[in-house]
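Incomplete set of chains, arranged as in the complex.
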Amino acid sequence: MFEKDAFSQWLGIERIQDGPGQSHLKMLIRKEMLNGFGIAHGAITYALADSALAFASNAHGRHSVSVETSISHLLPLKEGDSIETKVKEISLNHRIGLYHIDLLNQDQKLVASFKGTVYRKSEEWQV
Amino acid sequence: MFEKDAFSQWLGIERIQDGPGQSHLKMLIRKEMLNGFGIAHGAITYALADSALAFASNAHGRHSVSVETSISHLLPLKEGDSIETKVKEISLNHRIGLYHIDLLNQDQKLVASFKGTVYRKSEEWQV
């Protein structure tokens, strides 16, 4: 899945560690990711969190799709900063999963807080 | 603001129309925006909506920053599809603004639904 992911390649996402309900991703903020204020566009942070949501929820072996996601941007990110994910699986039942994802910078400061809800399809797959 | 926005330039965002509480943006889905399933990464749709939120809320002449955003992805987008924004300013008071943004494809079908809350700072600025 990841190898064929063109946008994740552009972002330069690095997978540190994976597992069911977990996904530790890391990324460097580059000049091309900045908005008009010279800080990372909100979609850059969202991209890393949304990717972690997909990895963490699909790693249980059932196809999972996001049904609702929200993000609060707390601190700005500049060129050269790095950002990583810390996933908490809040709840998982037969059909629905709920995840909180912390986005941390290189000083382990919380730069954004993400929440994602997924729907788990019946079909299993090779992860 | 927009001219210096490197990420919006990469996205290829086109500004159709602007105004206080409004922002009609348009974008073409390119190969570099796809995820491992061959559909646009959720962050691409989020990026367009979040940009529209910034344009619409800041066009009132007061510096506005996003405090909470959420998005529901409803239909997949493929390479060659286009996507545009339709902004509704739900509420605006002295300090807080609430916006709903529809994301529509080239057939005017709703592909995602976005909600954004902004905090309006005291300082005015040149828009």
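Just a few scattered comments:
The chains carry the letters A and B, assigned in the order they are written, with residues numbered from 1 in each.
One rule holds for everything that comes next: contacts are C-beta pairs under 8 Å (C-beta built on N, C-alpha and C of every residue); 3 or more make two chains touch, one makes a residue touch a chain.
On a predicted model such as this, the values are computed, not experimentally measured, just so you know.
Count of copies in the whole complex in this file: 4, from one repeated sequence with 2 chains shown in place.
Here is the rule we use: only the chains that are shown with their structure count from here on.
Chain centres here are Cα averages; for chain A and chain B they lie 20 Å apart.
Those residues of chain A lying in contact with chain B across their complex are 1-8, 10, 31-38, 40-44, 46-47, 50-51, 54, 66-73.
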